[in-house]
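As you look at this complex, bear in mind that one protein chain is not there, while each of the others sits in place.
Going by the order they are written in, the chains are A and B; count residues from 1 in each one.
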Amino acid sequence: MSQSENWVQQLPQNIIIGLEQGSVYSLIALGYTLVYGVLQLINFAHSEVFMAGGFGSYLVVNGIVGHRHMTGVMVPLTVLCGVLSGALTGAAIAWLLEKVAYKTLRRSGAPKLAFLISAIGASLFLSNLAGKLFNRLPNNAFPTYFDINHQLFKIGNAKVTLIEVIIVGSAVVMMIFLDRLVNRTKLGRGIRAVAEDAPTAALMGIDIDKTISRTFVIGGALAGAAGFMFGTAFGVSNLMGFTPGVKAFAAAVLGGIGNIRGAMIGGLILGQAEVLIAALPFVGAQWNDVISFVVLVLILLVRPTGILGERLGRAA
Amino acid sequence: MNTATRATLRRLAACLLGGFVLALMVGRQEGSLNDFGISFHQAVVGPRIFVFLLIGLVIFVMVTFWPRVVPYLTRPGVAPLGAGLLAVLAAQTVMNWYDPLVSSTGNGKFSGVRTAANASPNLSSVSVAFFGWLAWTLVIAALVACAAAIVTRVRVFGYVTAAIGIVGAVLAYVAHSAVVDLDGGIDHSLGVYADIVGFLLLACAGITAVHARAEVADTRGFLRKVMGYRPGLPIAALGVILGLLAFSTAGWFGALQINDTLAQAHSDFDGTGISSLALNYLGWLGWTLFGAAAVLSLAATYLRNRMLAWVSLILSVVGVVLTFLTLRSMTDIGAQVAPQFGGTWKNLGAGGFLACIVFSLFAAATAMVISSTSAGVRRNVRAKAPTDELPVTSMVKGFRRSSNAMPLLIIGGALALFYPPTLTLTWQNVLVGQIGVFVLLAVGLNVVVGWAGLLDLGYIAFYEIGSYTTAYLVGALPVKPPSWLQMSPLVSIPFAILACLIAGVLLGAPTLRLRGDYLAIVTLGFGEIIQILAVNNPGGFTGGPQGPTVPHPRIHLGGINITWGQDNLPYWYLLLIMLIVVIVLFYRLEGSRLGRAWAAIREDEVAAQASGVNTTRVKLLAFAIGASTSALAGSFFATQVGYFDPSLFTLQASILIVAYVVFGGMGSLQGAIAGAAVLTWLPQFLKAQVPQDDRQMWIGALVLAMMIFRPAGLLPAKRRKAELEGLDAAASSETAAVPRAGAM
Partner (left out) sequence: MRNRTLTTITVVLAAGALALSACSSSKKNTNGGGLGGGSSANNGGTNQTYKIGFVGALSGPNAQLGINERNGATLAIDQANASGKYKFKIALNAQDSEGDPAKAPAAATALISDPTVVAVIGPAFSGESKAVNPSFCQASPPMPTVTASASNAELQNQGNKCWHRIIPNDNVEGSQGADWLARTGAKKVYVLSDLSAYGAGVAGTMAKELKAKGVSVVSSGVDGTTTKNYNPIAGTIAASGTDALFYGGYDAQSALLAKALVAAGYKGRTVTGNGGKSSVFTTGAGKAGNGWYFTCGCQDATIAPTAKEFTAAYTAKFNTPPSTYSPEAFDAANLLMDAISKASASGTATRTSVLDALNKEDFTGITTQIKFQANGEVQSSSLIVNLFQEKSGAIKGLGNIKELN
């Protein structure tokens, strides 16, 4: 059996893995893109919001479940509890982050890069605080309250496990929810208005500060929920945010930063690209981290503002 | 509930939350696998949380009543009070007081000396009392008296403050020298001097508060007046004070538990076969030189006499040279007597280097006289040149012309030359391996980010390319260069620069049409790709995760033989040469046509293009110049540290360098230098202040706080500052220090 046959044979399985990976990227990328939309800023501390969501839900789930093993209806309930606590922690940290690291700088009319540095400071602070409070292991396994690798069904020879269904399912639900929120509600209109033209939006009676703050909260909730799901699948650690954060940032740019649907698509594409290309026999997994950037650079050279272009925000 | 109450409540909540976060930051380390949140629980459950909430409450009270204090803040005396208090607090909480204690007990700070003093029966009681309770009592007394003086403006309070300040300064000096005399170790710590300056400032504050006629303090105007009264006089006066310290009390030679002052060194070295010049210097020549230079420079600055100034300048230079010859002779003898401890340039006290700094101060003072008396002549010449510059550009140039630049350069140069030898070995290492290298990197990145406005998040890649090029050319990589190409580390620097120039252009050419954040992510990707290339080791070129071992540099040129080894100081002087060359070049570049083109594309690329700037070429140049600076740094780093591996060149490092540039003040050369220096100094400094495991957390918190209170950076560029505040906004330092309400 040659290696390229191997690749074809593994393709369905890898697509499913890539979908799982991409969903997580998408959820984080949405936070980047939302904030970029309203502030034209890269929120470098967003990855720590993701990490905080992981730890928050870990504490809650660990507190509730401990070493017990869940079955039946308790499993979805625990998952729901984890998603909610992750989202809550993420939202709370994002809200605080906005208040401390962004709002104060916005008031003093700081240059754009100053926000970058305050965010980096906050990021350094949060990840090391988590390391101090919990531990600095590269990963801590979530309590095994259910068998995350339990095989639900098979598509061809590809196994679909419980955790994959949970991650992809909740990601889809949250993305639909977000899309509705931004396109159909009053808050969403406010966000779009601020993204389009903040001074005019202010004249139209939109409270810019509140809108920005809420944007952070929404993005934080999504990232926090993603933190829970990522943690359940792969464990939590104080440095867990950095790499997914950078990749998600790349995904957001790939789709067209500031563009919500772009972030979703970008995340999914990067997830697939990483898994599928790394599985190619002549590439190998050690190039995993390069692939997303090569893909990104190639696409940006063809489409300088991403696949879908910037829509939420103004053209730079 | 009205808005005011709500704002107050919100502030209260913010302060309590701050206390809560502080509780998390201070406390035991880490949970465990079994009880993951144990440290989290212990941090916030139990009585200790109330202490932190109380701190929050205190801050809340202070913030709330701040508006009542504000009217007093413009009173005369507040600025010196603040500065003095800050100096004393810094001296008595975080600074080192006695170096040997650092290595023996890990705490050479004020508190450490207190513990040691309490356990020493032979120490004078004044000293024990000072370290025990007297110092803090004096500080509080001075603060209370000075506050009373500022508020009531009754003279007695002012005099009392002055008396307390002077007594404090004298006692600090006496107590410290008692400790040093008793123990006799080599001490280069600065805590006591900061304390003395602080106490004297407190004394000044008291006098100023009751004697100034004006209702509103004009600190800057006052300082300008002092400095402008007789150019150079304050510097010469400072030189005299420091010189008295250097020649009368400071240690000149220390080994085997002796710590000789100048006079003691004379008696100790008499008859050891030391050169007669050195012996005479220790005996009378040093004092004479110092006295003559002091009198001459004071006279020159007071009388503004150019001839005297030249004589004093020459005398000062002679002084530096003779001091050095003396130090050299002393260490040569020391090396003969105790070879296991001694060695050339080893075991020197701070005295000799302080003397060099003192002579440099005299030189700076007299240079000020020379430049101020000749400025009129030069101005006439320049007036003839056509001036078609923009107002902002000429403002930048105006700073350059100012007569302060020359003496500042001399003082800075003297510190760079003579201060490092008095540092502890660890600090010398940090100075070379961290501070110096990263200053070089930040200066290079400043071209790209600060001047041309291109956000480059993959800058470390060029550093990496520079390091690996050097490693390749010296034959440290698995793949050897052809034998005719193999060379010594220093020779490889131009090639490393060339390699990075090419890499910079290769990266820049296709990507520079991207704008803003798109460029950022592409450069980030580039950095990652280069790093992973080095790790994955395609073709066995880089050696993979286990990096190369690079030899230390050496020069064999005719009669010159210089070899660099484990000692850090020689690297420092090598690095200093590189830094000076780069900084001078960039300084010229900033005001050049290219520099103005960068400013133009940074502010508005379309407009710049419309007015004839070839944006692609200019951007490429920025990239290439930044990259080649990075190559220089990388090349130096590789040969200095002797070993490196790809784990050094991560994305985090790239981001950190951007942080240095922005933290220091984007777009200003001084800012980039200051930012890199402060942020690389901070981690090492924090080692002695907080648990080592928590350093990064505190760094993050400090960076965050700094950006909140000073968003434009430490030393913002004049041009940027103008953007933020308007060209003629004169921000007074007193009001800027007030935290904004609700800012938490």
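One rule holds in what follows: a contact is a pair of C-beta atoms (placed from the backbone, for glycine too) under 8 Å apart; a residue touches a chain by one contact, two chains touch by 3 or more.
No experiment lies behind these values; they were computed from the predicted model shown.
Touching the absent chain in the whole complex: find that residue among A:14, A:57 or A:305.
For the chain that is not drawn, the touching residue is A:14.
Which candidate, B:166, B:299 or B:589, sits in contact with the chain we can't see?
Spelled out, the listed residue whose C-beta touches the missing chain is B:166.
Touch as defined at the start, partner being the missing chain; which of B:222, B:310, B:587 or B:709 qualifies?
Counting the whole complex, the residue in contact with the absent chain is B:222.
When the complex is taken as a whole, what residues of subunit A touch the one chain not shown?
Touch with the absent chain occurs at residues 1, 6, 9-10, 13-14, 17-18, 20-21, 128, 131, 135-141, 144, 149, 159, 161, 230, 233-235, 237, 239-240, 242-244, 274-275, 278-279, 284-286, 288-289.
Take the complete complex as the reference. Which residues in subunit B touch the chain that isn't displayed?
30-35, 38, 98, 100-101, 103-106, 112, 115-123, 162, 165-166, 169-170, 173-174, 177, 179-185, 196, 200, 203-204, 207-208, 211-213, 222, 225-226, 229, 237, 240-241, 244-245, 248-249, 257-259, 261, 264, 340, 424-426, 428-430, 433-434, 437, 532, 535-536, 544-547, 549, 565-566, 568, 637, 641-645, 647-648, 684, 687, 692-696
Keep in mind that, in the parts below, only the chains that are shown with their structure count from here on.
Measure off the straight-line distance from the CA centroid of subunit A to the CA centroid of subunit B, and report it in whole Å.
39
Applying the document's contact rule, which stretches of subunit B touch subunit A when the two form their complex?
Counting only subunit B, the residues touching subunit A are 17, 24-25, 29-33, 36-37, 39-40, 43, 449, 455, 510-511, 513-518, 520-522, 524-526, 528-529, 532-533, 535-536, 651-652, 655, 658-659, 662-663, 666, 693-694, 696-697, 699-708, 711-713, 720, 723-724, 740, 743-744.
Which subunit A residues qualify as touching subunit B in the complex?
It comes out as residues 36, 42, 44, 58-59, 62, 96, 99-101, 104-105, 107-111, 113-114, 116-118, 120-126, 128-129, 131-136, 140, 242, 246, 249-250, 253, 257, 286-287, 289-290, 293-294, 296-297, 300-301, 304-305, 316.
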